[in-house]
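Note that this complex is displayed minus one protein chain, with the remaining chains in position.
Chain nomenclature is as follows: A and B, assigned in order of appearance, with residue numbering initiated at 1 for each chain independently.
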Amino acid sequence: MNRLRLIWRKSLNVVMLTLTGVAAFGVVAVLFLILGYFIWNGGTSLNLDFFLKLPRPEGEVGGGVANAIVGSLKLLFLAAIIGLPIGLLAGVYLAEFGGKTFSFVVRYTTDLLNGVPSIVIGMFAYSLAVVPVKHYSALAGGAALGLMVVPITVRATEEFLRAIPTSLREGAMALGASKWRTIATVVVPAASGGIITGMLLALARVAGETAPLIFTALGNQYWSPGWNQPISALPLVVYNYAISPYDDWHRQAWAAGLVLLTLVLLANIGCRFVINRRGVRSV
Amino acid sequence: MASAAHEKNDATAARLAPQVQPMDSIAAGPHKEARVRFQIANLDFFYGAKQAVFGLNLKIPASKITALIGPSGCGKSTFLRNLNRMNETIRGTRYTGEILLDGQDIKRMDVVALRRRVGMVFQRPNPFPKSIYDNVAYGLRINGYSGRLDDLVEHSLKRAALWDEVKDALHKSAFALSGGQQQRLCIARALAVDPEVLLLDEPCSALDPVTTAKIEELMFHLKDSCTMAIVTHNMQQAARASDFTAFMLDGKLIEHNETSKLFTTPQDPRTEAYITGRFG
Partner (left out) sequence: MSTATTPIDRAAPPESGPRALFHRLRHGDEVAHVVTLTFAALILLITTLLVFELWIRSAPTRGKFGFGFFWSGVWDPIGGNFGAIPFIYGTLVTSILALLIAVPLGLAAAIFLAELAPRKMSDTIAFLIDLLAAVPSVIYGLLGIFVVVPLMRTTIGPALKKTLGFLPLFQGPNYGVGFLTASIVLTIMVVPFIISVSREVLLTVPREQREAALGLGATRWEATWKVVVPWARTGIMGSVFLALARALGETMAVTMVIGNDPKIRESLFAPGYTIAAVIANEFNEATSDLHRSALIELGLVLFLITFILNGLARLLIVATERGGGHS
């Protein structure tokens, strides 16, 4: 009886442990499957036309997504100048100046903001930036994305600032540096590697967001001059083309998706690599 | 060179504090009236509710090296950090009593100005993640000294006996240096703003004997222009390198005398017990 039970336990052991391995490798395989599908379906469409031309009218074959690429860049730029300073300075506050309760509230709220579904952020940006002026714009889209950049930046900044050892701060203060000077000339530069990486990761994350753009930037078939008009973006193109009935647009959706996927993955690989290896020394 | 430094010292001292205190009970050797840099009276220091230093009275003479010895946790580092008000960076600390630098109460001074006059070298080398040059120049830059930084940087590195080793690599990262070199860099950095006093908190504890000897030698050359107070758990170092020694135990100052006298004829039995190694 005992022998039977032991055999059962041992076989169960092998089976379960194998299953966990299968699960892990299976999930990783999905990543490569995704990449594979995109390269297969979108790779051939990546020609010069694709990158340089504007979209053709509905139903027609050909054209490109040049305006979407530029649009995404413009939106990222806006998101950066709106969200990064807020995130950085708030992070500095939490790491260097914060009082106990207020810091707790700020941190909690930042986490809360991070968890808000991006479509709700889109509605908020719509309410603040589209309704008053009665039109969609790149600014509104940039604001929505900028808002999403804030929580990630705050967290990265605070974390990397806290990791700077006290001895470095004391070294500066012992030379007569005041607190803000120590922070600005020693602590932040020392943590800058990690902070910048965190910022890049934040931007990579919002680069792929579609939902907040649907009712702020809206999308645009043509170039979008200035900042006050609707603007196209890569994720919007992928979405709109994918749900359209046109085969050629489907093809372009795969290609645009490939471009987007590649950029996001490259940014993530680069940044995470840097964070894992360097810790916080920035020399 | 030494006399020029002396003259400068005299002029500075006269300008700052007309009332200089002679070392009264302690005969100061060949100098009839040795000046006092720091005068500490009735110092009680608290970490929150916990008291770490009890009723400490001490005079730190100018242009001499004073060593602070005692077992771990006796409060010597805590006391040292009071002298440049570094303890203020920790929340919940306070002290009562008087600490006078050249007759001025350090509590009333601007803390930034105080720290320029009283520099500090820490236990583990803590160079900034910048170049060697920028490390030494840091204190100069933040205090607003522009122009001719090169000469001042060179001067400090020479005083710290590091110039020859780094003169061709000033723009390399400070982290490229060995531990001993980094500590000497920290000394150069502290010296750059030309402090009157240099506080050293166990500066050699993380270093090898050869580097330690180098640092002790540079301290000897420095003391004429720079008063030094050094915390050390290494009694041989205290005996070798200092002019005066103060022995602390459980937050109290037990004995303070010329080094040779303290080590050969200690007055207090506890001092004797410590230096003969019966505890520590």
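The working rule: a contact is a pair of C-beta atoms (placed from the backbone, for glycine too) under 8 Å apart; a residue touches a chain by one contact, two chains touch by 3 or more.
Note that this is a predicted model, so its numbers are computed, not measured.
Residue in contact with the omitted chain (choice from A:65, A:139, A:183 or A:231): A:183. Contact with the omitted chain, checked across B:143, B:173, B:205 or B:234, is made by B:143.
The chain not shown here touches subunit A at positions 9-10, 12-13, 16-17, 19-21, 23-28, 30-31, 34, 37-38, 41, 85-86, 89-90, 92-94, 96-98, 102-103, 105-106, 109-113, 115-121, 123-124, 126-128, 147, 150, 154, 178-181, 183-184, 204-205, 207-211, 214-215, 218, 235, 238-239, 242-243, 250, 253-254, 257, 260-261, 264-265, 268-269, 272, 276.
Going forward, only the chains that are shown with their structure count from here on.
Centre-to-centre, using mean CA coordinates, subunit A is 50 Å away from subunit B. Within the complex formed with subunit B, the residues of subunit A that make contact are 165, 167-178, 181, 185-186, 189-190, 281-283. Of all residues in subunit B, those touching subunit A in their complex are 84, 86, 89, 112-113, 115-116, 119-120, 122, 124, 126-130, 138-139, 142-143, 173-175, 186, 189-190, 193.
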